[in-house]
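Of the protein chains in this complex, one is absent; all others appear in place.
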Amino acid sequence: MNYREVEVAGEYLARLETGADWRAEIEELADREDVDAGWFTALGAVEDAELWYYDQDEQEYRSVEFEEPLEVASCVGNVALLEGDRFAHTHAVLSRRSGQALAGHLNAGTVFSGEVYLRAFETPMERERDDVTDLDLWL
Amino acid sequence: MNYREVEVAGEYLARLETGADWRAEIEELADREDVDAGWFTALGAVEDAELWYYDQDEQEYRSVEFEEPLEVASCVGNVALLEGDRFAHTHAVLSRRSGQALAGHLNAGTVFSGEVYLRAFETPMERERDDVTDLDLWL
Partner (left out) sequence: MNYREVEVAGEYLARLETGADWRAEIEELADREDVDAGWFTALGAVEDAELWYYDQDEQEYRSVEFEEPLEVASCVGNVALLEGDRFAHTHAVLSRRSGQALAGHLNAGTVFSGEVYLRAFETPMERERDDVTDLDLWL
């Protein structure tokens, strides 16, 4: 296991813009405040969503799209540098009117409403290709 | 996007009371410590649950009730003032014995056991009616 102790640089509450992209909004917040390492949790609702699932055998992401309004029941993620840009690695649990839950890596989703708590850290984190998983991992 | 930097006023660990209401317990913690702005994550189990789903077209909440014991696999939310009272906006992911997940806005649920981490901020947050979504949003 790789780990590091971190020092907080700032903490933020944000309300995401209706109609914007969920992940892009979090990355915009990181850009505005120069957050090169951060951790967030969030909740809200989206008008649609593109979830990714990582095929661990084929080492490729598989996409599933949901063209329907969904609650964001849980969202956990972090901000790090990926090829020089700030990338918000975002996982989410969504739900339908019946209460049925859908979940995965949230690549995109149109914000209906979104509330985010972001904690920024002093030392930048950078993602690099990991040979074992073929994912871009930090530390 | 609207956002603000926040200063921490205190942080708390709480164990919710068996038989009490999940959301009311979090609001009681906020009341006891005068938390007018806060962020929490939680886990545990409930004896039943009322989940809400926001109908984005009709702009109305739809309720689904589950009269059965469920794990609280994830709970994310925040505390703000709503018409002068402290309101805990609470989203949760619940699960059945089969592992099946249910999720949404948790309006109510009888606590079986609950563990909460609440982070309180200095500047109060107030929810106000948003014209676009017809929701009570902060910032």
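Every chain is named by a letter (A and B) in the order it is written, and numbering of its residues begins at 1.
The criterion applied here is as follows: a contact is a pair of C-beta atoms (placed from the backbone, for glycine too) under 8 Å apart; a residue touches a chain by one contact, two chains touch by 3 or more.
Computed from a predicted model, the values in this text were never measured in an experiment.
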Residue of B:45, B:64 or B:88 touching the missing chain in the full complex: B:45
Touching residues on subunit B - with respect to the absent chain: 10-18, 20, 25, 28-29, 32-33, 41-43, 45, 47, 69, 71-75, 93-101, 103, 112-113, 115-117
Those residues of subunit A which, in the complete complex, touch the missing chain: 1-6, 8, 37, 39, 41, 51, 53-57, 62, 64, 66, 74-78, 89, 91-93, 101-105, 119, 121, 125, 130, 132-133, 135, 137-139
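Operating definition for what follows: only the chains that are shown with their structure count from here on.
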Computed distance of Cα centres, subunit B from subunit A, in Å: 21
